[in-house]
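Note that one protein chain of the assembly has been removed; the remaining protein chains are unaltered in position.
Going by the order they are written in, the chains are A and B; count residues from 1 in each one.
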Amino acid sequence: MSIYDKIFPPKKYTLDNGKAVEQKRSRAPIYVIFVLLMSYISVKVTGFDPATLAKRGNQFFVILSRMFPPEYGYFNNIVNPILDTVKMSLLGSALGSVLCLPFAMLASTNICKNRFVVAVMRLIFSIIRTLPTLVSALIATFIFGLGTIAGTTAIAVFSFSYIGKIMYEEIETVDMGAFEAMEAMGFNRTEAFIHAIVPQVMPAFLSNSLYNFEGNVRYAAVLGYVGAGGIGLILNEQLGWREYPNVGMILLVLFVTVFIIESVSRYARKKLV
Amino acid sequence: MIKFEDVGKRYPNGYEGLKHINLEIEQGEFVAIIGLSGAGKSTLIRTINRMHDVTSGKLTVDGTDVMTLSGKSLRRFRRKIGMIFQSFNLITRTTVINNVLTAFVPDMPWYRSVFGIYNQDEKMKALEALDKVGILDKAFVRADQLSGGQQQRVALARTLAQNPEIILADEPVAALDPVTAKQVMNDFTRINKEMNISILINIHHVDLALKYCSRVIGINAGEIVYDGPASEVNKEVLNEIYKRGREENE
Partner (left out) sequence: MDERIVKAYESRPKDWIWQLAIAVIVIGLLIWSLGAMETSGASANGGKMAINILNGIVHPDQELLFNLTKEGVPYLLVETICIAFMGTVVGAIFSVPLAFLSASNLTPKPVAFIGRILIMIIRTVPAFVYGLMFIRVTGPGPFAGLMTMSVTSIGMVSKMYIEAIEDLDTKILESLDAMGCSTWQKILYGILPQLMPNFASTAIYRFDINLRDATVLGLVGAGGIGAPLIFAMNAYRWNEAGSILIGLVVLVLIVEWISTKIRVKLTRG
């Protein structure tokens, strides 16, 4: 009997023949109250005011309209930065994905029998995952200076923790039969891992790595904002100068690039299954 | 030669999986181990290649005390012992020949083993092993596309490629139909006679055990209750082996 049931006792239904059954009171009221309370607090704290939206909302669309038609001539300034963005996310995603594998192996309870090591590895993954990519990009610019290396590092760090978590969850549910056979044949644990486990988790690894790469391309576009390379820098610049037709062009090129990459990636992922 | 001298295995919670095991198995014998589920058959077999530890007594294989091995020496020791499992334990996503080739990995340098680069000599040996069990034609097929009996033979080929002196088989035919089971037992017999490899086989099917093996060991509640020729196994002996609740009667 949980606390809730003690305060609000379950409803009792008694049939004519004497049999009785209990129905626990729905927890829904608590959730509703919680949501309403949070909403009230949030509105107060953030100053959410629908009236403002109604009055000034059209400003949003004014800016939007100024972006079209886009300035097609601006394309030449965009080519290199956008390619930089793609390269950053490609390299960063690849590095992060590959590097996380040995750590994921150590974070799996069925491979690594040392409880302490497993716990530490998982904690590392969790902490790195909570770090927003932009923040780690910022930190990276301090360590590596402005430019694409910082951005690539930030993406690599994020990919490391994202793929790492997925992989150790995957490794834990794998069939250990072949692993046992390899150990009986005289393999050490790492060899057995490479030959028995890796082939089993490979499809999940590749599929998720591709999906991760897709998402990172969009992220990489933002990183330029903190000076970590890519198209974010130009985008921010043009926005600041209110050169909206140029901004429109940048967004258009970005959209087309992301669309192509996502389509290719979706196709490749289907083939993997 | 495998020698058990008053070997026992006690688990941390006090349960005794093996008690007072005394056994000598010469090179080239084909021995069947029978008994109830949970009697200790698997445990007994797995102590030989130290997949399980023994907690008392001495277990030697060709003079080497199994409990003195660890790390590299243990791995080298295991190279000489092959193991066959009930669920085959193959790498299902890859080809039959790749499965057999894994037998060579522990002896390969790391740069070849990580990327799975095998030389011609190893590939030929693998193909020979497949031929010995009669599935040469399936060499390049994906392992999960084979039937149960064929998969077990791949496992057997993998073990043969190791060039072992001893083969431990844990319920190798339990998942197979009677006809395929007989084929696999025939394979075991052939290997035993032609290559003089000691074979210890855990088996539920008493009839198969009696038909193929010259020596039978019966285990009940962790102790050996029968150790002798298959020809002398009669109904009384079987009752003794498969008797439940022996503990309470003592």
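Everything that follows uses one rule, which is that contacts are C-beta pairs under 8 Å (C-beta built on N, C-alpha and C of every residue); 3 or more make two chains touch, one makes a residue touch a chain.
Fair warning: this is a prediction, and the values are worked out from it, not measured in the lab.
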**OP:** Sort through B:36, B:74 or B:136 and give me the one touching the missing partner chain.
**Re:** B:136
Original post:
So which of A:70, A:96, A:164 or A:232 would be touching the chain we can't see?
Top reply: A:232
Original post:
Who touches the missing chain here, A:9, A:57, A:73 or A:102?
Top reply: A:57
Subject >> Touch residues of subunit A, complete complex, unshown partner >> reply: 38-39, 41-43, 45-49, 52-53, 56-57, 59-60, 63-64, 83-84, 86-88, 90-91, 94, 126-127, 130-132, 134-135, 138-139, 142-150, 152, 218, 221-222, 225-226, 229, 232, 235-236, 239, 247, 251, 254-255, 258-259
Subject >> Sites on subunit B contacted by the missing partner chain, in the whole complex >> reply: 97, 120, 123-124, 127-128, 131, 136-137, 139-140
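Convention: only the chains that are shown with their structure count from here on.
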Subject >> Averaged-CA centre spacing for the pair subunit B and subunit A, given as whole angstrom >> reply: 47
Subject >> Of all residues in subunit B, those that touch subunit A in their complex >> reply: 49, 51, 75-79, 81-83, 85, 87-94, 102-103, 105-106, 113-114, 116, 155, 158, 162
Original post:
Along subunit A, where are the residues that touch subunit B in the complex?
Top reply: 177-178, 180-188, 191, 194-196, 199-200, 202
